[in-house]
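Before anything else, here's the structure in question.
Presenting chain A:
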Amino acid sequence: MKVVLQNVTKVFPSRNKKSKETVLAVDDFTFTVPDGKLVGLLGPSGCGKSTTLYMISGLQKVSGGKIFFDDDDVTDLAAEKRGVGLVFQNYALYPHLTVRQNILFPLQNLKGADKLTKDEMLDRAVKAARLVQIDELMDRKPSELSGGQQQRVAIARALVKMPRVLLLDEPLSNLDARLRLQTREEIRRIQRETGITTVFVTHDQEEAMSISDLIVVMKKGVIQQIGKPQDVYDDPVNLFVAKFLGTPPINVFDGKVENGRLFIGEDAVLDVPGVENREVFVGVRPEGFVYDPAGALSCSLTGIEVMGRDISIVSEKDGKVVRSIVNSDVTVDPSAKDVRYSLKPNKVFIFNKATEERICF
Partner candidate 1 sequence: MSENIKVMKQKDISKVTRHAKAGGIAAKVLTYVFLVIMALIVLFPFYWMINSSLKTVDEYRMSTPTFWPQHVMWSNYSEAFRVANLGRLFLNTVIVGVISTVLSLVITVLSAFAFARLQFKGKNVLFAGLLATMMIPGELFTITNYGTVNDLGWMNTYTVLIVPFLVSVFYIYLLRQNFLQIPNELYLAAKVDGTSDIKYLWKVMIPLSLPTIISITILKMMGAWNSYIWPQLVATDDLHKLITNGLRGTAFLDEAGETNYPAQMAAVALVSLPLFLVFVFLRKYIIRGVSRSGIKG
Partner candidate 2 sequence: MKKLLVFILLAATALSLFACGKAKAAPNFTVPEGGYDGSEVTVKFYHTMGSNLSDVLDIYIEEFNKLYPNIHIAYEKIGGYDDVRNQISTELSYRTEPNMAYCYPDHVALYNLTGAVATLDNIIDSTIEVTRADGTKEILGLTEEQKNDFIKGYYEEGMQFGDGLMYTMPFSKSTEVLYYDKTFFEANGLTPPTSWDEMEALCGRIKEIDRDSIPLGYDSEANWFITMCEQYKSPYTSATGEHYLFNNDVNKAFVKRFREWYGKGWVTTQKLYGSYTSGLFTSTNGTRCYMCIGSSAGATHQRPAAGDDGSYPFEVGITSIPQVDQSNKKIISQGPSICIFKKENPQEVIASWLFLKYLITSVEFQAEFSMASGYVPVIKSVSENPTYADFISKADGGKYISALSAKVCLEQADYYYTSPAFNGSSTARDQVGALISKCLAETDVADGDAFINKAFTDAIDECEYQGG
């Protein structure tokens, strides 16, 4: 089932009663979540991603625009009627019910034609529990489980009624680092297995890129870019998207283009045919640097960090820190004062100084 959002906007009255002006949380959000896909809503906190998620779930009213589940207009439909599974950031498991009772809870609400017998409910619950691998914890109370286990119970509870779409609000933010990796793989596996259309919200770009089929990068309620993680990473539409994706983050320099050649400071680092002369921002991915004594770009060396699989060279150019990642079999003379690089064209992006829009070449 695909989820279609057409020009969805959300306006909140401002915090203090007296002032009239309102806060535009989500502005003209148009996007279609393809059927069976896992989509990540990505962006800094306060960019309206959670609000969008809650509008899809029906818990938040839409100020403008429409939401369709396949071709049903559910914009004004109440949350419980939409057949949505929602997993909250801090799980919201009923503290007084055991894991089994928590999972069974949604099934007990089904009425009319969807009503299930006791055994059917129990069977569905056990299946959901097995899916998220917590079937041996059924009789525990939420307070007796670890964060990761509670997360999985929450997912089981969301899935047990076989919703049309699964929504997760920052599912991993309350977990410790090691558990986060393991749980995001779990989510990916569960989504694959059930094939359920899923949207999840996160501010951690690594998490979004690692498991999403599609990512939507947002800023202050406005969609910046939609696409496959790798495409968005490799082809950012503006400086914000470029800076937001990738760890370690992209290096940004002030540069200028003069008759087809790109200059960073004094160094002419790249031929950029067809771009008229102007001041630009230059973004270079850390992996876009090639350690080349004869390279066009020269920086002063600060230090070297060995990370096993590759080496990170920390240098400095016109007062800005430059972090590059090169292959570990390159030997760098740590005592040297300067270091020179040549740049891989596909890892260099030029942005309009004023609009920060990407300039292709």
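Following the convention adopted for this analysis, a residue touches a chain if its C-beta (ideal position, glycine included) is under 8 Å from a C-beta of that chain, and two chains touch if they have at least 3 such contacts; residues count from 1.
A word on the picks: all candidates are chains of the complex that A comes from, given by their letters.
Fair warning: this is a prediction, and the values are worked out from it, not measured in the lab.
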Checklist entry - Hey, among 1 or 2, which one's touching chain A in this complex? => result 1
Item to check | candidate 1 contact footprint on chain A (complex, rising order) | outcome: 1, 69, 72-74, 76-78, 81-83, 113-114, 127-128, 131, 159, 161-164, 193-196
